[in-house]
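Of the protein chains in this complex, all but one are displayed in their positions.
Up next, chain A:
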Amino acid sequence: MCGIVGLFLKDPSLESRLGDMLTDMLITMTDRGPDSAGIAIYRDETPGRVKMTVQSDTPDDDFAQLDTELGSSIGKSITMRVIDTHAVLDIPSDSVTTARAALGTIRPNVRVMSYGETLEIYKEVGLPKDVAARFELSKMHGTHGIGHTRMATESAVTTMGAHPFNTGADQCLVHNGSLSNHNALRRKLRREGVHIETMNDTEVGAAYLTWRMQNGATLGEALQSSLDDLDGFFTFVVGTKDGFGVVRDPIACKPAVMAETDQYVAFGSEYRALVNLPGIEQARVWEPEPATVYFWSHNAAPTATEKAA
């Protein structure tokens, strides 16, 4: 099962309500995935700075003095916002790689959830309503976001197995489905030097996209080639700094519903997730076609490119 939601705002007047709307959508999808939940939200860009969202099972110990220790270790000023088990570190753009390496030494138990100029990821094990409450997701503003409720069909129910998965700066992905060639693909990607942490199939899908993009593909091209290289069932919803996209496998077993109005584009695994959105009665509602990449961006017109036969 698993449930996916996504909301891409066109109307800036809705930005203060993004977290509230996404949280409602996420909680509605609880019976598709009660094991863990997560949300990726895009907001608050500061020129020259990058946000790194980190997680710890023992936040009181790990986050104490983390900003000052990490800052002095790399010789830069770092600020930190702690939200429950997560903390968002604000790092100078040119120091992200060194900060990440230093973090591994200073706090080996801290996991990186995401990095990027506008992306923040919050995810934990537990019922979606509890996860949403812990991070006060409903109070968050932003330009767009995606969320996931997990019903684990393989691999452990852990924070690292929860979605969204960060796949590169400001890029993330949520997945409904199951990949059948993830073990072979994991071995191949590891040989290529890609870091993969868990036995989770979605992490392999995410790592695959990162690897393709590191080798010069655009996100659209990476999603297109995933249709050939990933075997199994998947509906992916991806977020980027200025947009979000959707792709389903050619069999399209996993459900997906989209809605578009002048104010937003919304995605849900089921129509139920969309029923409380403003103006949904007048929205264009449709089911995305199989093997077709859909993408919306604040900087470009929407696209729907059908896969070449």
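The rule is short, and it goes like this: contacts are C-beta pairs under 8 Å (C-beta built on N, C-alpha and C of every residue); 3 or more make two chains touch, one makes a residue touch a chain; residues count from 1.
The definition used in the following text is that contacts and distances are computed from a predicted model.
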| item | value |
| --- | --- |
| Name per UniProt, for the chain absent here [options: "Nitrogenase iron-molybdenum cofactor biosynthesis protein NifE", "Branched-chain amino acid ABC transporter permease", "Acyl dehydratase" or "GXGXG domain-containing protein"] | "GXGXG domain-containing protein" |
| Residue in contact with the excluded chain [from A:7, A:66, A:238 or A:252] | A:252 |
| Contact set of chain A toward the excluded chain (per top definition) | 252-253, 255, 257, 270-275, 285-287, 289-290 |
